[in-house]
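Working notes for the structure below.
Our next item is subunit A:
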Amino acid sequence: MLTLTLPMIGKLAITDVATTVAAAAPAAGTNQLRTFLTGVKPEFVPAWAVPITAVLLAVAVAMGIVSIVAAFGTLAERKVSGHIQCRNGPMRAGWHGILQPLADGVKLMLKEDMIPIGADKILFLLSPSLVLGSLLGAMAVFPLAPDFYFADIDLGIFAILALTSTTTIGVIMAGWSSNSKWSLYGAMREAAQVVAYEIPLGISLLVPLIVCGTFNLIEVSDQQAGWFGMGWYIFRSPMMIPAFVLFFIAILAETKRAPFDLPEAESELVAGFLTEYSGIRWSFFFMEEYAAMFLFSAVGAFFFFGGFESPLTWGARAIFAETGAPLSPGGTPIMTTLGGQIALTLAAALGICVKASFGLFLMMWIRWTLPRIRIDQVMTMGYKYLTPLSLLCVLVTGVHEALIWPSLLEPWWPDFLQP
Partner candidate 1 sequence: MDFQAIHDRLRAIQAPGLLGADEPRAPDPEDKKDKGRSGDPFVLVDPQRLGPFLEAARSDERLKLDLLADLTATDPAKDDENLWINVQLLSMELKHRLAIKCVLPKADPVMPSTVPVHRASQWAEREAAEMYGITFSGHPDPRNILLPDDWVGHPLRKDYVFPDEYHGISCK
Partner candidate 2 sequence: MAIQNQPDRHEPSYTEGEARSLDTGEREYMLDVRTQDMELNMGPQHPATHGVMRILIRADGELCTGAQPHLGYLHRCAEKIGESVEWLQYLPYTDRYDYLAAMNNNLGYSMAVEKVMGLEIPRRALMLRTICAELNRIGSHLIAYGTYGLDLGAFTPFLYAFREREWMMALFEKICGARLTYSYIRIGGVFNDAPPGWLEEVMRFCDVFDVKWQEYVDLLMNNHLFVGRTADVGVIPKEMAIDFGLSGPMVRGSGIDWDIRRDMPYELYGEICADGAFEVPLGTGAKGTLGDCWDRFYVRVMEMRESIKIVRWCLANIEPGPVLADIPKTLRVPPGEAYVAIENPRGELGHYVVSDGSKVAVRCRVRGPSFSNISVTEALLPGTLVADAVAIIGSTDIVVGETDR
């Protein structure tokens, strides 16, 4: 994955949040947002303002999603950790601390923004934006529902992996520019760790990719709509479960979550690359962390757990789909009525949110249970175990898909179970 990201470094280092999303804008032109804006555009608004408005709206929505995910991610983290540790967590701000993210946000924004003496000022100020910006860029290709996306590009998962791995560059910049030895250690650990774990992450994703044959997230989801919305790839072949376990371990390392939180190991490196940051810049890193957790969990959901598909979407289709409606590439009927579209969108969004949130919860559960592992153990695990195992998964899946699966396609189940 790193080889993929390297050519993009030069481009991304100079881009900001808006331009990153704007890079996806030509594709965004085909989506319904642009169609909608073109429809409501008054006469005096020039035509070129439409794509700009679309991009700005997309940025706002992406930013909003990231903020909401991060805000409630931190709240969930504190509640989950609290209950794991026999305490209550935040209880004062609102009902069971529901307003705590608001209080935290206000506090962080009002906090003094300190820049250490001797820091490389430009890099120091730039790196939080780069970290968050590359994640927002990844959000741009992440569909929230079959008909609700900023950019429906054919290399969807590729773009997500490439853009999220550039957050590493921001982290390394942060560590280097802070003029602190602890930050530098954190940055070096992050670099080593991400390079090691990008490989099993990418390879373990190849396992479902062999099966689905497309990088487009919406199509991947569409293909899993069978079996009353439960035709998930995790049930598809024997290698899917190990592949998901490898993928999950790799995303723990990618998002710097315990037991792989070495870059910010608070008892060893004080706070790693975050040591010298304060206030809103510090919170940018946290927003990135929670949004990345959410995003990677969602990717896992897309490739292993059916994406949008669940009995809910199956129900929405069963109720609202008209007979004879055109079929999508995955073979599901396309909704033609507005009610059907709304029902399907809600069901799909709910499905993906629940699945991604469960992934988030798993990550929190693991974080508050396990001790941290050592850097040499991280490297050993990445290079010696996860990479060969993921390659083995790919091999077995290839054999399975080529030789065994076609023979299983002959229906051996009773007719009434036929989806």
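Criterion: a contact is a pair of C-beta atoms (placed from the backbone, for glycine too) under 8 Å apart; a residue touches a chain by one contact, two chains touch by 3 or more; residues count from 1.
A word on the picks: all candidates are chains of the complex that A comes from, given by their letters.
Keep in mind that this is a model prediction, so the values were computed, not measured.
Candidate 2 is the one, among 1 or 2, that touches subunit A in this complex.
By the touch rule above, subunit A contacts candidate 2 in their complex via residues 81, 84-87, 181, 185, 188, 258-259, 261-262, 265-268, 270, 368-377.
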